[in-house]
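Got a structure here, written out as structure tokens. Questions coming.
Only one protein chain is missing from this complex, and each of the others stays in its spot.
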Amino acid sequence: MRAGRLVADLQVAGRVEAGFTAEPGEVLAVIGPNGAGKSSLLHAIAGLVDATGRARLGDTDLLALPVRERRVGLVFQGQLLFPHLTALDNVAFGLRARGASRAESEAVARDWLERFGIADLAGRRPRELSGGQAQRVAIARALATGPDVLLLDEPFTGLDVSVQMALRMELGRHLRDFPGVALLVTHDAIDALTLADRVLVLDGGRVAQVGPPAEVAAEPRTSHVARLVGLNLVADGDTLLAFPPDAVVVSLQEPEGSTRLRWRGPIATLAPHGDAVRLMVHASPDLLADLTPAAATELGLVPGREVWLSTKATAVSRYPARR
Amino acid sequence: MRAGRLVADLQVAGRVEAGFTAEPGEVLAVIGPNGAGKSSLLHAIAGLVDATGRARLGDTDLLALPVRERRVGLVFQGQLLFPHLTALDNVAFGLRARGASRAESEAVARDWLERFGIADLAGRRPRELSGGQAQRVAIARALATGPDVLLLDEPFTGLDVSVQMALRMELGRHLRDFPGVALLVTHDAIDALTLADRVLVLDGGRVAQVGPPAEVAAEPRTSHVARLVGLNLVADGDTLLAFPPDAVVVSLQEPEGSTRLRWRGPIATLAPHGDAVRLMVHASPDLLADLTPAAATELGLVPGREVWLSTKATAVSRYPARR
Amino acid sequence: MRDRLGRPPALLVLPAVLATLLLLVPLVAMVASTSWQDLPGHLTSRTALDALRISLVTSTVAIAACLLLGLPLAWLLARVDFRGRGALRALVTVPLVLPPVVAGVALRSAFGRTGLVGEPLLAWTGFAFPFTTWGVVLAHVFVSMPFVVIAIEGALRSADPRYDAAAATLGATRWTTFRRVTVPLALPGVVAGTVLGWARSLGEFGATITFNGNYPGTTQTMPTLIYVTRQSDQDAALSLSLLMLLVSIGVLIALRDHWLGTP
Amino acid sequence: MRDRLGRPPALLVLPAVLATLLLLVPLVAMVASTSWQDLPGHLTSRTALDALRISLVTSTVAIAACLLLGLPLAWLLARVDFRGRGALRALVTVPLVLPPVVAGVALRSAFGRTGLVGEPLLAWTGFAFPFTTWGVVLAHVFVSMPFVVIAIEGALRSADPRYDAAAATLGATRWTTFRRVTVPLALPGVVAGTVLGWARSLGEFGATITFNGNYPGTTQTMPTLIYVTRQSDQDAALSLSLLMLLVSIGVLIALRDHWLGTP
Partner (left out) sequence: GGEGGAGAHGELTVLAAASLTDVFEELATPFESEHGVDVRFSFGSSTDLAEQVADGAPGDVLATADEASMSLAEDAGAAREAVTFATNVLTIVVPEGNPAGIASLADLADATWVRCADEAPCGKVAQAVLEAEGVTAEPVSLEEDVRATLDKVLSGEADAGLVYATDAVAAADDVDAVEIPGADEVPTSYLAATLEQSEHPELAADWLAWVTSEEGRTILHDAGFGTP
């Protein structure tokens, strides 16, 4: 096992260009909008796309190694389970490829299926599995070989809530003991905040922010992260302003006072959100506002209606927009 | 356009066995755990698996028709975009197949891509798209033909928050005007609660519950739905008891009083949830409990520790477990 | 996705090199023992040019017919469940194992002037296949069709049938699906089948000469010309073979470039 | 996923039926004009049985060799990017267009007693290919290899290469990947290539007789026996062909069942 610090600075032409380091044992969540380059980054580390730059794991230069010697465990976004092999054989594949005996591999594979609650489906081909069942097989397949680096590309997609919760637990336990580096791509704030030690935010192929989950959640630098953690984000010159939707006041007339923190625009949507009603308003930028159902009815809010939004300066956190 | 009531009672051997009706214009959310038979149900309606039973759309017997004449728009769980066609051609495919001219089809397809924010990717092959971009193409492809029945199998998987929000809006708008029946498979409570007129709950291949979202959310009949809407669900003979995690009291000693509403078990996980700490306890069944971080620290709660849970009878809603 | 997966292993490269040598050495040896100076002579000889033209035309027409008829048959075998599919697949294989001369005899029993089909055909239309260029095409189609069908069926069965289902949900008829999804997805296999069929038909000799004779200008193809020339002049025969090789390589390379972008 | 997609359209069924008829009618006509009562006679004739045995053995050994060498070559052409790939692919196609007799001549120039490789081979080991059963195998391999390689390459290229990448991330060498992922995924195409190659080799006549001659018990295969028999006894030749057909159909059906489960 080559546990070690992962120091990467990788470029995939036209897709991603990102530098970061990750300590052994660390779980790094990779978040960002669609097309930000998350999968490309993982594939570059795994060696599946041509990348330039550097990627060192401890003393090893990953870029100089062919895919199979990089010892990564990759959960593909599209699963890519071998269609001609059973669930069991899919999971056992990596072990057998690394030289374990058939009996041994199958025992380990069966154990993983068991852990993921699909032991009874061991004999099925991928085509005979439901989407969520197949996803579990895909995760098991990547973990079973005991890789040095774990690359999980949206591992929880298609899983039902209980399985997601169970798997998050299972994976959390696994990752806590895991001596290597793990990269977890996700669109879910909970994953990023609960499973990760640090969060790497990609935007347009570049690193927009790196930091502990709490910091990223509190001071998001991209509108994507702000939306993910449910904050409004407004740029004011070199300063960013973040504030929660329930700190936004909605009114039909221009609010009084000299605050610069006011915006105007038509209501785009209006939907229940917990006990509140959540508005999305097409101001520049789009802003969220929560208010009580009673207030919403009273104001006669309907999609399309122009409203004013304002917020108290005290509810706003301000921080520089530096990179 | 054959808008009409969808009356279905379909069996796919070993996979699903479900009867339901849906009025024209109605959006029916289909929820249930992995392997519950959601995709199988959609495929049976589309004609992609051998199904027995009945399926009438207005006056038309769907089962008697070959796939292409059923005029369904299906978003596959695995996308299945044509790998040899560009995004534009993928979306235009259905229109051309139904006889539109090339120019016309492409114009409509371009319009759909525009709406989904991926017009600039029109010339890319599926393999050159990110997962979320491809998913948007898949949705556009299904909607573009103007089908009589819409079958959306987890359409929002892999989409980032803002796109999800935008698409939910876009789709919501589309569905509001849509005169046909729409079935929406989802693992996300928000989709089920905000987009659907009614919710169909599948469990183990059978219909467990049908009803308006609010009703299903308030009185869930399966542990899956309870988990989905964040409730604890306990069976008491023929009666079901539902209560929220924040109504659960955690203690180290057996709680006093004569309430039957108490359980005991080891803590499985412990994770931040909003401002609270959420516990999952392996009682029978598994139960969730929210408490303040302060309380959690004070009680010295760690995974593995045995705790008692109880809840006030007033916080519990009781309802019969009939089908 | 190429060498990133690791260097091709000796276990695969070695046999591949051996295979290449096995194919290369005889060609080199043959070319080495051929007199290149005859080549220009053939290029101006009426007989050689006629034969070359007939060869190219008949194989091209034949492969077009093979695709027109064989592609649907391959599709039927790969995608449609019907009674007797196994038997039909076996039937398609049969002409493969016929020695070409026997294939010629079989063709004659069917399409000869007194054949099962040939006799009524002659009676009604006055047309008979044997000894005409159409007869050559017919012989080529008969011997090449199995290659085309079997190679393409194999490729179609490797391709994912779920795309067909996706096309159907989008309202495509089976015909549209065939044209716009199934065949494009299996294109490399279809091209392979076409190349095999065309080449088989270009090299075809036994069935053609048995069924159609060897009339310069109408039924004499390159292989039959080579056969006749070999009777008197070994060297000329070899250099005719060389001419044919060069032309066919040219055609194949052009085709590949055209169909598949970079080769 | 079969007829749910709609009935197969006439546009596809009609050509397929035509293709079937085209293949079927000559066979029926031939079988009809063959004397079945000779068949048992051949089954007890030493010459016929010898020829049948040699045919089956040499084609089977040849197809084994073709797979052993050709499958790696097909893989190399389909999956590995290297300089000269286009040229190599063209080279593989060349023997396809050689008329069989010319193929025999080419083989002789290489492996004959005075051939490029044959002469040193004879000098060192005292062994020469011509007139031996090994020579027959060599000829079969030479003519069948291109069919095997091209058909399989087509199938490999239709299969999704991302599975190879997935296998590599799981630690599989290219060899393991080849064996456990690439080939199984393209199995229908590999089987098709094998069938084509075996059948081609079973029906092979020109190259074999040119390179190896024709001697009962060592180099006389069914096609050569049929050919020489035809010169004196047409009916016997046809009924020998029939025997060969029946045997090869039997083998093919058995193979398919064994390899592919239900046919």
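So that you can tell them apart, the chains are marked A, B, C and D in the order they are listed, and the count of residues begins at 1 in each.
One rule holds for everything that comes next: contacts are C-beta pairs under 8 Å (C-beta built on N, C-alpha and C of every residue); 3 or more make two chains touch, one makes a residue touch a chain.
Please read these numbers as outputs of a predicted model, since none were measured by experiment.
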| item | value |
| --- | --- |
| Chains still shown that are in contact with the chain withheld from the display | C, D |
| Residue of C:A128, C:V195 or C:M222 in touch with the missing chain, whole complex considered | C:A128 |
| Absent chain, residues of subunit D that touch it | 105, 108, 112-114, 130-131, 209-210, 212-216, 219-220, 224, 227-234 |
| Residues of subunit C (touch criterion as defined above) contacting the omitted chain | 108, 112-114, 128, 130-131, 209-210, 213-217, 219-220, 227-228, 230-232, 234 |
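Following the convention adopted for this analysis, only the chains that are shown with their structure count from here on.
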| item | value |
| --- | --- |
| Subunit A and subunit D, separation of their C-alpha mean positions in angstrom | 53 |
| Residues of subunit A whose C-beta touches two or more other chains | 47-48, 66-68 |
| Sites on subunit C at which at least two other chains make contact | 1, 3-7, 162, 165, 168, 173, 185, 187 |
| Category of the chain touch graph - line, ring, star, complete, other | complete |
| Contact footprint of subunit D on subunit A as seen in their complex | 46-48, 66-68, 70-74, 76, 80, 82-84, 93-94, 97-98, 141-142, 145 |
| Subunit A residues within the subunit B interface of the complex | 32-36, 38-40, 77-79, 129-133, 136, 153-154, 157-165, 169, 172, 187, 189, 193-194, 223-224, 227-228, 268-269, 271-272, 280 |
| Subunit A to subunit C touching residues, read off their complex | 47-48, 50, 66-69 |
